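Got a structure for you, questions after.
What you see is part of a larger complex, with each chain still in position.
First chain written, first letter: the chains are A, B and C, and each begins at residue 1.
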Amino acid sequence: MQELGVVHRRIARADRAATDRLAAFGVATVHEALGRLGLMAPSMRPIYAGAQVSGTAVTVLLHPGDNWMLHVAAEQIQPGDIVVAGLTSPCTDGYFGDLLATSFKARGARALVIDAGVRDLRTLTEMRFPVWSTAVSAKGTIKATPGSVNVPVVCAGAAVNPGDVIVADVDGVVVVRRESAAEIAKASAARIAKEEQSRDKLRKGELGLDFYGLRDKLVKAGVEWVDE
Amino acid sequence: MQELGVVHRRIARADRAATDRLAAFGVATVHEALGRLGLMAPSMRPIYAGAQVSGTAVTVLLHPGDNWMLHVAAEQIQPGDIVVAGLTSPCTDGYFGDLLATSFKARGARALVIDAGVRDLRTLTEMRFPVWSTAVSAKGTIKATPGSVNVPVVCAGAAVNPGDVIVADVDGVVVVRRESAAEIAKASAARIAKEEQSRDKLRKGELGLDFYGLRDKLVKAGVEWVDE
Amino acid sequence: MQELGVVHRRIARADRAATDRLAAFGVATVHEALGRLGLMAPSMRPIYAGAQVSGTAVTVLLHPGDNWMLHVAAEQIQPGDIVVAGLTSPCTDGYFGDLLATSFKARGARALVIDAGVRDLRTLTEMRFPVWSTAVSAKGTIKATPGSVNVPVVCAGAAVNPGDVIVADVDGVVVVRRESAAEIAKASAARIAKEEQSRDKLRKGELGLDFYGLRDKLVKAGVEWVDE
């Protein structure tokens, strides 16, 4: 059950070294290594191009139009964390701007991932504080209803537990379970190595059709090549 | 009542100096100073990054697929104006391109804000003529049905009167009533000053939780901190 | 009838010279020259700014979550082609990434236009392989169900036949029928020339209202100018 009005101060975080390695692989590769699970919805987009990060999740549960718990979450941030905010119902308001970004950055946060709106994009971009959000809005929020910090949340369709690894780039945001960070880092590296070989062949004009052995399967599936 | 087939040539415009000061504060700050009223919907987005403007509204009421009144509006533009176009029903067509932009710019317009599509984005960007729109489309429009110029319109969910101040940046577009320009400029400046103090504290790692005095309220609201 | 499980190897392509001339005119001008037909929906957007291309269509029919036929299409690409992919039902998955882009580029493709998601945007952008898509998603796809290559498809609301000309830029994507390439190139050039004259007048502050002769029509349509 999602808990309301609770702030968990002690959470187990994913292995730091494994977490930090994941950023470089990128979201698409990590998502493949995960068996294609854990991706947030395509509506989750970066506010500026070029950021590519990984970190451990501090989760926040927020109500529509109310960013109170983002202030509470700030205190729970440790260097290397990424704050992940889910909502109890859809809202496009601007929950986060340059003041909170200054605070989050000072505490060591690497990014914010929020299923709602953010604002002050010019300053956030100048600060290079990366944010993935589902909206942009100048509209501020109130501080009236308690949510929670470090409870399981759903963010843009993905379940996130405190301490999980978040990987985010221009392709989107993916969640890696806390215990799997090292295993997924290894699988991602293997995948990258394998893809490099394919890339070489493809660059020379070879066809995946041939070296992936797809032709026979296509014929069996009933595909016909016709010359008219 | 929205009037059809009328072009108001004489409108009272907001105070020029106050209008011009508002751009620098940005949409988020001005919107706060307004008590969080007057913001257009988040679907209203700039066609290129970096523009931040304020100006007095010349309003236009358009029909779906028909940009006739934008040509009529051109004549009513005075230097420092921003053209604001609302529609009688939703349409993504490209109402505005580089020819109209050339004309608007020659008349002294600072920007276009339109609840519809625009086109020729490459040229508009090269010209640095800023546009906020709810769509991009290459599809042109006809000139068949009279709308109006300088009547009250609704644009992306916000009511706009001729002569009101429009402030637009990467966070969106906000409307300031004509009579309030000076007052809102003053309130915005005060807000900016106050935020600067908070920013300093946050930069040093202080928590808003503490200096905004949020802890007690959280406890009263039933929030618990737990260590497991 | 759309055909399933067929790969047409021989298709008639639009005239190369005419096809290549169309890129420079841009989508908005070509679409006007076409009588405002053939435009894809505004949801079709470029993955990075600045690309402007034309080419001959190699078409692909895909199923949700299945990119098998993109591999098959690679073999049918000739230098100067643009691959156009339609779907049997809506899907945001990432059908295309840097490996397929490497292959398409090696075969001479100029771009991909797909009514679905793509991924590896950072690498695609670095490679300068232009893509227009209706979504971005890190989620990969399977190879299970045969679609077709070089059959008529519907892509983002526009009907595309193999060999048709595709023109794409920041304003969107438009389709020119194979037989019409030369005629549309000529009409586009004429339109550009005519617009240049208008641009000069507008730059000097003349009004379209006057030199397009719109005033009389407005009066006949019942528009009134009032001074209060």
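A few points about this structure:
Quick note on the criterion: contacts are C-beta pairs under 8 Å (C-beta built on N, C-alpha and C of every residue); 3 or more make two chains touch, one makes a residue touch a chain.
Keep in mind the model is a prediction, meaning the values are calculated, not measured.
For this complex of identical protein chains, the structure file gives a whole-complex count of 6 copies, while the figure shows 3.
Rule of thumb we're sticking to: only the chains that are shown with their structure count from here on.
To overlay chain A on chain B by their CA atoms, one rotates by 120 degrees, a value rounded to a multiple of 5. For the pair chain B and chain C, the fraction of shared interface numbers is less than half, so the two copies use mostly different residues to meet. Separation between the centroids of chain B and chain C, computed from CA atoms only, is 31 Å.
The set of chain A residues that touch two or more partner chains is empty.
Those residues of chain A lying in contact with chain B across their complex are 5-10, 68, 71-72, 74-75, 92, 94, 97-100, 102-103, 106-107, 117, 119-122, 135-140, 143, 145-146.
Chain contact summary for the complex, chain A toward chain C: residues 26-28, 31-32, 36, 39, 42, 45, 50, 52, 169-172, 174, 195, 198-199, 202-205, 207-209, 212, 214, 217-218, 221-228.
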